[in-house]
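Missing here: one protein chain of the complex. Every other protein chain is in place.
So, subunit A:
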Amino acid sequence: MKDQNLYNYVLQHADSSLILGQRLAEWCGHGPILEQDIAMSNISLDLIGQCRMWYQYAAEIQDEGKSEDEIVAFRDAWDYRNVQLVEQPNGDFAQTIFRQFLFDTYSVHFYEMLINSKDERLAAIAGKSHKEALYHVKWSGDWVIRLGDGTEESHDRMKAAIDELWSYSGELTKPNETETKAFEEGYGVNLAALKEKRDAKIREILTEATLEVPESTYTHEGGKDGRHTEHLGYILSDLQFLQRAYPGQEW
């Protein structure tokens, strides 16, 4: 392995994109209306496309001759490094929207800042992904406003979604050792600066949506170091089945 920290950093982002992409794909054919079904499938595809760029890089750093597919299919839950937010169930449409919004407000700023990474490959992945993240955050932000400032029922459902997911929001901007080191070495993003931008965006949208920003700063954490909620195992059993039953398949 050329650089263990860089590998972990890359894997963290690959895994979060993959798991959220997989979660969103569960909506395919079940969306509330056709246009939004298509929107979620589109965003899912973007995320899965993005995670492939990350995994391909991870495979090169690892340098053990493993393919991107092997990295995805033959690791168990404790080796996955995605944030806990993305493995949370879809719930109703409001919950899916709010999960997406919490992720998008992070990823749009993350990619925007990662474009300046001294690692050229990370900068290239960021340049490509940032454009897509801009669409995503516009979509999820618009829906937060529409549901929050909508009917009594849609407002209540958004409120319930916030109550359910808020405690998973903070992990995204709370650096673990890998991220601290990545920032110090000049290829990672400064999460303190990112947090400021993201908090401002969340506040702006929730206010417009007539929803309150929760005061609690408590956050679940540990996903980035391999500690997960019970949901991840079920996702992986779906996601990895084909490759484990018939090894050697390609994307």
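Just so we're on the same page, a contact is a pair of C-beta atoms (placed from the backbone, for glycine too) under 8 Å apart; a residue touches a chain by one contact, two chains touch by 3 or more; residues count from 1.
Everything below uses one rule, namely that contacts and distances are computed from a predicted model.
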Candidate names "Formate dehydrogenase alpha subunit FdhF, molybdenum-dependent", "NADH-quinone oxidoreductase subunit K", "Ring-1,2-phenylacetyl-CoA epoxidase subunit PaaD" or "Serine/threonine-protein kinase RsbW"; UniProt protein name, chain not shown: "Ring-1,2-phenylacetyl-CoA epoxidase subunit PaaD"
Option touching the unshown chain, where A:9, A:139, A:168 or A:187 are the choices: A:139
Touching the absent chain when the full complex is considered, from A:46, A:68, A:104 or A:171: A:46
Chain not shown, touching residues in subunit A: 35-36, 38-39, 42-50, 52-53, 120, 123-125, 127-132, 135, 138-139
